[in-house]
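Of the protein chains in this complex, all but one are displayed in their positions.
Each chain gets a letter, A and B, in the order it is written, and its residues are counted from 1.
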Amino acid sequence: MDTTQITDTPPPAAQPTATEQKRAARGATRPGDRIFLGLSRGSGIFLLVIMAAIAVFLTYRASLAISKDHGNFLTTFEWNTNLQEPVFGIAVLAFGTIVSSIVAMAIAVPIAVAIALFLTHYAPRRLSGPIAYVIDLLAAVPSIVYGLWGALVLVPHMNGLFGWLDDYLGWTGIFSWQGGAPRSMLTVGILLAIMILPIITNVSREVFRQTPRMNEEAALALGATRWEVIRMAVIPFGRSGVISASMLGLGRALGETMAVATVLSPTFDIQASLLDPGGGTFAQNIASKFGEATEFGRDALIASGLVLFVITLLVNGAARAIIARRAEYSGANA
Amino acid sequence: MSTATVSTLKGARLPKWSPYAIAGGSVGLAIAIGLGAGLDSRVQWGLIAAILFVVGTYGIAARVEGKRQAKDRIATSLVWVAFLLAVIPLVSLVWVTVARGVKVLDVYFLTHSMGVVADTEPGGGIYHAIIGSLEQVGLATLIAAPVGVLTAIYLVEYGRGKLSKAITFFVDVMTGIPSIVAGLFILSLMLQFEMQPFGFAGSLALAILMMPVVVRSTEEMLKLVPNELREASLALGVPKWRTILKVVLPTSIGGITTGIMLAVARIAGETAPVLLLVFGNPFINTNPFEGAQASLPLYIYQQYANSAGSGAAYDRAWAASLTLIAFVMILNLVARGIARWKAPKTGR
């Protein structure tokens, strides 16, 4: 009690000397130190300024467009910015972005977790190192290459799967197919899943690898099988890490542009079927509509980009919060 | 619980070869079903085989070894199946890119532009796109690398208090910005000041994407430098800025270089901002500060999108993809090589 009080409120006379000492310790009195500190702090501030500028300019240009929108920006199912009375809304884009990301996550997360477990607990040691390295490299393949592959290789291969899904699950409505080219939300979701697989796998693998050896041994010593060890010690420990890895993947899937733009044949409507071509995502819509857009049209696209920006911020913020909570939690155990 | 049997240690175990036998059996059965039902897609055959394998393993193991062992086996087989399932598209991606890319990839392709070639016709090359990419990525790196490294130095060496917390937070936020949003930001500036597309605008957007990556990786590297080194230098009366320049940075320069190279590799493949800001140009434009330019990823997209299904354009797109992947992979490999080579010198 006493000590905290002393450190909290030092005697007034000591204050100036304390700050002077601090300044002296920082060495800010030397010109070299001053310049160097100024440069590095300036760079940091520059980053903050950029972030602020992004928020300000996107909001400003977006407001220019939205104020002249003759539809409802949130609920209109149209994107006609070249009209005398422009009408545009993000409902279709929000729907498509969320659906394609959900499909991608539903496919990628279980497979990525399985591969991460494979690499840390199942694969022969000599194999797991090189495989992890290759997966690391695959995370660096540019998205446009995934897009080209998706459009020219994956799409033709989807016909069989689509027909099969339509035959057996078509009655659900979600998997009905009218036989159009399989450039649909499901294909987009599968391609996005393939793209985010490496990053989710890598982060999950790191997390699983950090499972305390002693917890795994505790489970083993109780007579647990390999799977039971994973369930008792590895997955509980890695759960929050896997969640944040998935969020990172989700952030990528939400903002992915080129892979969606190359594979999807977009329409501006919402449909129940994942198999019939159509729909759109924020990023894809910007890339596809940009070429023919007037200045006003570009502002409207910026407005939709602002929404995408906010969504990805929320997703990433959630991921950070989970990571932070995990750090506290493991600190309590140390 | 286990008093009934003579041995409590022996469990009935399937022989070692059983997984292979079950795998073989499922593949055989899948082929039979595939032929019988007239399924023509190999992918379906594979899926049927995988399902048969997992179900078969569980059934047989549950009968012979008991439920716990069966669960263990099913987990093992699911994990293997997941791995093999994921390998297929990734291998296909690399294989197709290489196989189709080498068709037209030659010296002519690397040294000619698309200036006089229609997108639907054979011929032409990616010279203009390579120049555009190098200039845009180079300029972006010139901006992002110093800012990123200095910011990291501030965070690690000076940063305490609110400012550094704010910077750390917003660097995290920036890491998650979709590339198209970075492009839209620069676009909004260009609309504001009524500018036409040019290469440097793309560089600015790429720099925004690159900076947080450089900050993060440099921060990690600086944190690895042991405090004893800094204190030893400070104790000799060396001023702090010289300590950072002469002791801290040289110790971590390998890792910092790796981080920057990986960041370069990442932005070199970005298409969306370049599409919005640089626009693309079939002619050679060596001036990044005026007029539309090309870039490799943008070239791939435009060859695909503007060619109305022309085989020649697809060939060029694959060849450009191969070039881009080769560039990115070489950067990655060299960067990782540097990291490995420089890594264990922590000064102790």
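Everything that follows uses one rule, which is that a residue touches a chain if its C-beta (ideal position, glycine included) is under 8 Å from a C-beta of that chain, and two chains touch if they have at least 3 such contacts.
Quick note on the criterion: contacts and distances are computed from a predicted model.
A.B. asks: Choose one: "ABC transmembrane type-2 domain-containing protein", "Acetolactate synthase", "Phosphate ABC transporter ATP-binding protein PstB" or "Bidirectional hydrogenase complex protein HoxU". The correct choice is the protein name in UniProt for the chain not shown.
C.D. replies: According to UniProt, the chain not displayed is called "Phosphate ABC transporter ATP-binding protein PstB".
A.B. asks: Which one, A:55, A:87 or A:218, makes contact with the chain that was left out?
C.D. replies: For the chain that is not drawn, the touching residue is A:218.
A.B. asks: Among B:9, B:37, B:107 or B:308, which residue is in contact with the omitted chain in the full complex?
C.D. replies: B:9
A.B. asks: Identify the residue among B:68, B:112 or B:336 that touches the chain left out of the display.
C.D. replies: Considering all chains, including the one not shown, the answer is B:68.
A.B. asks: Counting contacts across the full complex, list the positions on chain A that touch the omitted chain.
C.D. replies: Given the touch definition above, chain A has residues 125, 212, 214-215, 217-225, 228, 232-233, 236-237, 239, 330, 332-333 touching the missing chain.
A.B. asks: Spell out the interface residues on chain B facing the chain that's missing from view.
C.D. replies: Chain B touches the chain not shown through residues 1, 7-11, 13, 67-68.
Heads up, the rule we're going with is that only the chains that are shown with their structure count from here on.
A.B. asks: Determine the centre-to-centre distance between chain A and chain B, using the mean Cα coordinates as centres, and give it in whole Å.
C.D. replies: 14
A.B. asks: Which residues of chain A touch chain B once you look at their complex with the stated criterion?
C.D. replies: Per the stated touch rule, the residues are 26-27, 30, 32-33, 35-37, 39-48, 50-51, 53-54, 57-58, 60-61, 110-111, 114-115, 117-118, 122-123, 137-138, 140-149, 151-154, 157, 159-161, 164, 194, 197-198, 201, 225-228, 230, 248, 251, 254-258, 261-262, 283, 286-287, 290, 295, 298-299, 301-302, 305-306, 308-309, 312-313, 315-317, 320.
A.B. asks: For chain B, which residues count as touching chain A in their complex?
C.D. replies: The touching residues are 39-41, 43-44, 68-69, 71-72, 75-76, 78-80, 82-83, 85-86, 89-90, 92-93, 96-97, 146-148, 150-151, 153-155, 157-159, 163-164, 166-167, 170-182, 184-185, 187-189, 191-192, 208, 211-212, 215, 239-242, 244-245, 262, 265-266, 268-272, 275-276, 297, 300-301, 304-305, 314, 317-318, 321, 324-325, 328-329, 332-333.
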